[in-house]
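Shown here: the complex without one of its protein chains, the others still in place.
Letters A, B and C mark the chains as written, and numbering starts fresh at 1 in each.
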Amino acid sequence: MNKSTQLKRLIQSPTTDYIMEAHNGLSAKIVEEAGFKGIWASGLSISASMGVRDNNEASWTQVLDVLEFMSDATKTPILLDGDTGYGNFNNARRLVKKLEQRQIAGVCIEDKQFPKTNSFIKGEAQLLAPIDEFCGKIKAMKDTQQDEDFVVVARVEAFIAGLGLDEMLRRAEAYRQAGADAILAHSKRSDITEIESFVKEWSGRLPIIIVPTKYYMTPTNRFHELGINLVIWANHNLRASVNAMQNISRKLYTQQSLSQIEKNVSPLEEIFRLQNAQELESAEEKYLTGLPFEEGSE
Amino acid sequence: MNKSTQLKRLIQSPTTDYIMEAHNGLSAKIVEEAGFKGIWASGLSISASMGVRDNNEASWTQVLDVLEFMSDATKTPILLDGDTGYGNFNNARRLVKKLEQRQIAGVCIEDKQFPKTNSFIKGEAQLLAPIDEFCGKIKAMKDTQQDEDFVVVARVEAFIAGLGLDEMLRRAEAYRQAGADAILAHSKRSDITEIESFVKEWSGRLPIIIVPTKYYMTPTNRFHELGINLVIWANHNLRASVNAMQNISRKLYTQQSLSQIEKNVSPLEEIFRLQNAQELESAEEKYLTGLPFEEGSE
Amino acid sequence: MNKSTQLKRLIQSPTTDYIMEAHNGLSAKIVEEAGFKGIWASGLSISASMGVRDNNEASWTQVLDVLEFMSDATKTPILLDGDTGYGNFNNARRLVKKLEQRQIAGVCIEDKQFPKTNSFIKGEAQLLAPIDEFCGKIKAMKDTQQDEDFVVVARVEAFIAGLGLDEMLRRAEAYRQAGADAILAHSKRSDITEIESFVKEWSGRLPIIIVPTKYYMTPTNRFHELGINLVIWANHNLRASVNAMQNISRKLYTQQSLSQIEKNVSPLEEIFRLQNAQELESAEEKYLTGLPFEEGSE
Partner (left out) sequence: MNKSTQLKRLIQSPTTDYIMEAHNGLSAKIVEEAGFKGIWASGLSISASMGVRDNNEASWTQVLDVLEFMSDATKTPILLDGDTGYGNFNNARRLVKKLEQRQIAGVCIEDKQFPKTNSFIKGEAQLLAPIDEFCGKIKAMKDTQQDEDFVVVARVEAFIAGLGLDEMLRRAEAYRQAGADAILAHSKRSDITEIESFVKEWSGRLPIIIVPTKYYMTPTNRFHELGINLVIWANHNLRASVNAMQNISRKLYTQQSLSQIEKNVSPLEEIFRLQNAQELESAEEKYLTGLPFEEGSE
């Protein structure tokens, strides 16, 4: 089953599923090996890993290059956090072509304006995209995709912008009619009440995706009860790695020695395994007849 | 003081200094904030983070793109682990131009053949570069650099290839005469004996750099006694992050909840701080007069 | 004299100067060899050469990659046709950093909205950027540049948008106060009357740049009389090459033979000369001692 079909079924399945953030080929493989059925290519995490801000400072093709490594390293479908689609409908439909070429399973776009701002930094201050314009963008993307299962998720920022439930419903419905495959309902409250209010009125017209970064204390069974289709752990690999790297860097700076470090980091062999070094060794035996490595030397 | 001058002084200083690995803009900033005076842009770590192997699977310009983000995110000098220079003398001198353009302070090249193999996977099996050819490469690089302090380090793989001390000395001396600024003496033994034997015969003709990944139990004061100029912690940020990401991914997969996760990862605000989000907010006040954010709304 | 200083003096000089379009490293070198003192890196030509539209279909870093080749191939200052700066003030100031890193001498931005449309396709139909927003963008760019001579040109699209002389003057004056180094007054009329009306009222407050693509019949001495500082031949290398390639392709398709073609194309040796192949041959003699080419074999 191709990656788009896998992702589409994951989203349409009535059970609550979970996907996890990755930001490069390595973390994508780690997410896959942990057992997740999908990978969230987070705009925040990818930009942060590059050392730039989540405001389209990296170009969309720089993001695409990261995605290509992620897709090549895994068999699990990837859903891209595609910001606003990086411009207007024409940029967004061009993005779809490039994503499909790289076997990215789907993309989520949000109804903000380019260049975007992270929803947790600028919240109410940001102007949303006009509904008509955003619907045109969704239509253009759906008309462009070649694989009928490629997924376009519409992320609605009405709650983030402080516009309330009515606007949230109005936008979600418009995006549904424009052809979106799912609605990502975003909230920055520390509880799930906004999402609950939306879910009740929405009545399952399309699958619902949530990102509980801010309402992280919500118990899992609440997601199940609400019938949420997909939950995204949106940035936790990046945040775990920052924590770990800051700790190890400080320790090494202070201790000036590896002797107490080795046991706290993955063995070198684990890195080689993740890179699939073994496959290359086999291939060398097959394709490098005597060259450039001497026979029998290891 | 520009970055190349900083790096050159660090290497030439008689005291033992330490630099640490980074593999993207984010980890580079973490190394800098920990206090290190230099950053090691590791070929293994950069390739692993991309999800490819340490065999020049990523092109040299893909590596360059990563370096540009690393350099832009920091003020600390970066020493690139430049493999073989990615081809012959012409590729290597072209690399120098591109590195200087991006304010990379120096590059270390190793006397292997393109495409390279990681020294800890293929060791004795690999053929080294002919000495004359490698000397021509060093000369070409030194003749190309515009900043007189740009650093070219010659990494000698004679011990790795099982060729013994005489070959090690012969090569190091040839590379010194060709213009190298320092010798990186590499060893994959679990003790420091090979390095010791080299240091004694070498007698300080050029600064010595070591990478104690395999002889990690060697106590710090041994480096001092030997008069090692620079010690590289070569891949420990990557290995710490792999460990952390595998743990958090497994936990999240099993627990299906963030409630026990939040305290084990860096806060979102720490990510925003590392991205320097605050500077953009100030800049928006200065340059975005009323647009596109509404005045007084946050 | 560095490239930015060269360009700044060219623009500030009271005599009428001319620069010509290039769209890759090769055409940039051809412009330089023809004697021009500056190179116009045309957005239309670069996008057309890639086979995409002049609507920001190529990402800004893809354009940057082309510029890097252009800058590396020449010593003549390059002025980039930078569309809208590829987003808001933050994207535009980031662009300045990247351009300076690649020794691009200056950039021209136009007061449209991202993604842009070619001024000769959509004219009056397009909405211009709010003046305040565009002034903030100019200020941010000027505050970012490290080389005090880096040039920021403000291209005013008021005539193109059908808004008349008053709006043209109002915008030009605002951009001047915001810090622009020159005004590019654009017109799509087939005569120079709009430009004349502007020049008279402007009274030399800042240097004026024009692009007579549409009013190509205007005699040269009219530019001199008006005191135009810089005239841009904006897309003629591209258009000459299209004409030539269409002719040769059709001929070769029909004739199925090179015998009548050779005399109509540049000799292969001219291509090698433009690539500076001779320098590599000299360098090989210097740096490739016996390897990999056999001695005395040619």
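By our rule, a residue touches a chain if its C-beta (ideal position, glycine included) is under 8 Å from a C-beta of that chain, and two chains touch if they have at least 3 such contacts.
What you see is a predicted model; the values in this text were computed from it and never measured.
Visitor: Kindly state which of the options C:30, C:78 or C:209 is in contact with the chain not pictured.
Guide: Going through C:30, C:78 or C:209 one by one, C:30 is the residue touching the chain not shown.
Visitor: Which of these, C:7, C:48, C:107 or C:209, touches the one chain of the complex that we don't see?
Guide: In the full complex, the listed residue that touches the missing chain is C:48.
Visitor: Contact with the hidden chain only, please: which chain A residues?
Guide: Listed in rising order, the touching residues are 72, 88-90, 93, 97, 101-103, 130, 132-133, 135-137, 139-140, 280, 283-284, 286-292.
Visitor: Name, in rising order, the residues on chain B that touch the hidden chain in the full complex.
Guide: The missing chain touches chain B at positions 55-57, 59-62, 87-88, 90-91, 94, 114-115.
Visitor: What residues on chain C make contact with the chain left out of this view?
Guide: That gives, for chain C, the contact residues 18, 20, 24-31, 33-36, 44, 47-55, 62, 65, 69-70, 72-74, 113, 118, 120-127, 212-213, 216-220, 231, 233, 235-250, 252-253, 255-259, 261-262, 264-268, 270-272, 274-277, 280-281, 292-294, 297-298.
Just so we're on the same page, only the chains that are shown with their structure count from here on.
Visitor: What is the distance in Å between the mean C-alpha positions of chain B and chain C?
Guide: 37
Visitor: Among the residues of chain B, pick out those that touch two or more other chains and give their numbers.
Guide: In chain B, the residues touching two or more other chains are 72, 280, 292.
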